[in-house]
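With one protein chain withheld, the remaining protein chains of the complex are depicted in position.
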Amino acid sequence: MTQTLQEEATNTPAHGATEGKREWLKYISFSTDHKVIGIQYLVTSFIFYLVGGFLATLVRTELATPQSDFVSPDLYNGLFTVHATVMIFLWIVPAATGAFGNYLIPLLIGARDMAFPKLNAVAFWMIPPGGILLMSSFFFGAPGSGWTSYPPLSLVYNKVGEAIWILSVLILGTSSILGAVNFIVTILKMRAPGMVLNSMPLFCWAMLAASCLILLGTPVLAGALILLGFDLIVGTAFFNPTGGGDPVVYQHMFWFYSHPAVYIMILPVFGLISEILPVHSRKPIFGYKAIAYSSFAISFLGLIVWAHHMFTSGTPPWLRMFFMINTMIIAVPTGIKVFSWLATIWGGKLRLNSAMLFAMGFISMFVIGGISGVMVAAVPFDIHVHDTYFIVAHLHYVLFGGSVFGLYAGIYHWFPKMSGRMMNETLGRVHFILTLVGFNLCFLPMHKLGLEGMNRRIAEYDPKFATLNLVCSIGAYLLAVSTFPFIFNALWSIFKGEKAPSNPWGGLTFEWQTTSPPPHENFAIDPMLLIAPYEYGTEKAKEIIQAGPFLATAAATEA
Amino acid sequence: MQGSAIDSQAVVNYQAEVGHGHHGHPDYRVLGVIVFLIAEAMIFLGLFTAYLTFRAVAPTWPPEGTPELELLLPGVNTIILIGSSFVIHNADVAVKKNDVKGLQKWFGITAAMGAVFLVGQLYEYFHLEFGLKTNLFASTFYVLTGFHGLHVLFGLVLILGVLWRSLKPGHYSSSNHFGVEAAEIYWHFVDVVWIVLFILLYLLK
Partner (left out) sequence: MNIPGSITTLLIGILLTVTSIWYGQNHGLMPVEASEEAVLIDGLFNTMMTIGTGLFLIVQGTLIYSLFKFRRRPGDDTDGPYIEGNIPLEILWTSIPAVIVLIIAVYSFEVYNSIGGLNPMDHSVAHGHSTQQIANMPGAAIAATLPEETTAPQPENLDNATGDRSPAVEEAVTQDPATAAVRDQSLPQRKDSSAMGSTAPRIGPTPGNVGKPPDYVINATGLQFAWLFTYPDTGIVAGELHVPVGKEILLNISANDVLHAFWVPEYRLKQDAIPGKQTELRFTPSKVGEYPVICAELCGAYHGVMKTKVIAQTQDDFDAWLKEQQVASNPNDLKQTVAVNPANQAPDEFLAPFIQDLGIDRAIVQQLHSQHAHSSAS
């Protein structure tokens, strides 16, 4: 028995170098290895992030002056519509669920792969065509009705682009549903022996909650888009008042998905933060169960708050009150998470590397988005700020200050595991400072702009807002510049970075107990849960970390 | 669909050797199908809710001038489809007894019933007095039944696929019949959706 295991261990390439120079080819192939797929997701979505960011700088260039002088108003509408669609459907959702979910879930639960590896590859390979399709819309008149595509405008404005948008989002949505099926089955069924739900790493809890939301929400969006497509292409009148349809029904269906979509984008990132903070604080996560269950509380509540996007459109008053109260209650489980993270940090031995800085930056920025989130939940106040720059500020604090900061933290944290190389810390810190400053410069003034009376989705605005808008645009450029040190760092580190040990941060979860990068099938021996995931500060944890990766070699089992 | 889910896992049998009690990589495909059908159900739920909302919002429903729907043909169709659900279950029973001939027989009958349903549906389409764009009711009627019809068609393809594969001796056995189970579950799902749809579109006045 032991012999077989040892043979197996010697057969697994430790650094992939033994497989020869053609190794990189697997990243553009139909691979069924969850680690390859995870990295495929990460790289693809990051490329789309750069595309979306480029669109955003164009938008901010137009808004640097009050006049409409940079692009045509039609193109401007296309720019912000595609910017939002790319950032949501091609960057945050695939990066948070697809990339980190695929890469980490099997490693964290001690499985050798996802439950359905082929399905996984199919789901990934829907992303590039979907994204390229969306981009191609610029040649036919980009969709200009906003990422919400409210009819009747979307039925009469840039119709070809709109049709492309619908098709593209349907493809990306399907991909996301297939991914969710895989995550749910994998997490429920493929955990290592000894790992019960309550000893799963918190990222798994978060992914389970997010996958449930994808499963329940995305199909309704598909339904809405099918009906919208019929209206647009065939000429039916589901949402067209001229033919007796009702545009508000679309809004309900759209937001039934698109509000949970916010939680699909933030819950996995909550999970990443819950993994990163204890490792770099050298303390157990504070209140494991509270964090785990609050993910589910958020995802349940997330399903019954959609109409808070429609406080000024078509909802009867009692329904507005119902949705207002639900929305506000979400602040409670979210608050539990934030306070638990703070308590995790409190009294720890903080190792302030790039991953930790981004994780703390995440808490700091996300809280601002959370506070403005409770504000906009209040119906009377939302009536004032709905569809203004206050909302733009709020959503960027949640999705950039929240999700993107968290994704960066995740990349810095797991880069050594994924690539087998360390990233440069100095460049990482430069990246963090530039991002933090650029981000706040860009989005903090937008709160005031919105409250003062600047509405969103406009190419020209009242000259009295000129100064603050210029500040925002400068911040946006700084934010664009901030990605350069990161890209350089990542590329340089992949080839020239210092070789990473298997457990550079002294983590306790399974992925740190195998080689960096992990071999095909992840572990040399079958993982067994020796210690709960966050037992930092105990003697046992110290022993395990000092003993080295016990899942990397078969020999270690003898000990 | 997930034929090789096992293949990639079957590289080494060390799980059996280490002896943790479960061998290889257990088959989770049936669970996968069920989870996927939850998503499918949500599409229909979304469309049904939209239909009910249109109904509730409209001043008159169906909009004035909509011809009455004929109930006889769809009624017969409904009975055929519900019946096929019982028929297909016999196939499952048969395959669990290693009775591949029985499996083929029952799947064949189910496929025929499904085909009759689809033909009946098409017949109804061609003899209706309203078209897709006549009014809101007509649009929802065609989109709902059409979308369901596509699912029946897909289920039919699944069943025929299983039939084709069952011709290969030993492909399905009492211990290995994922395809049969998946097709059956899917068919039941399509059936349940039709019952709701029939009540909403035809019976609810």
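Every chain is named by a letter (A and B) in the order it is written, and numbering of its residues begins at 1.
In this section, a contact is a pair of C-beta atoms (placed from the backbone, for glycine too) under 8 Å apart; a residue touches a chain by one contact, two chains touch by 3 or more.
Every value quoted in this text rests on a predicted model; they were computed, and no experiment measured them.
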Options A:249, A:500 or A:525, residue touching the unrepresented chain: A:249
Option from A:205, A:286, A:415 or A:486 whose C-beta touches the chain left out: A:286
Listed residues A:58, A:169 or A:363, member touching the removed chain: A:363
Listed residues A:35, A:83 or A:320, member touching the removed chain: A:320
Contacts of subunit A with the absent chain, listed as residue ranges: 68, 72-74, 76-77, 144-146, 150, 152-153, 156-157, 159, 241-242, 244-249, 252, 281-290, 307, 312-317, 319-321, 324-325, 328-329, 331-332, 335-336, 338-340, 342-343, 345-352, 360, 363-364, 367-368, 371-372, 374-375, 378-381, 383-384, 386-388, 447-448, 451-453, 455, 457-462, 534-538, 541-542
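Everything that follows uses one rule, which is that only the chains that are shown with their structure count from here on.
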CA centroid of subunit A to CA centroid of subunit B, Å: 34
Complex contacts: residues of subunit B adjacent to subunit A: 1-5, 8-9, 11-12, 14-15, 17-18, 20-21, 25-26, 28-29, 31-32, 35-36, 38-47, 49-50, 53-54, 57-58, 63, 132-133, 135-136, 139-140, 143, 147
List of subunit A residues in touch with subunit B within their complex: 1, 4-5, 8, 32, 112-113, 115-119, 177-178, 180-182, 184-185, 188-190, 193, 215-220, 222-224, 226-227, 230, 234-238, 243-246, 249, 252-253, 256, 521, 525-526
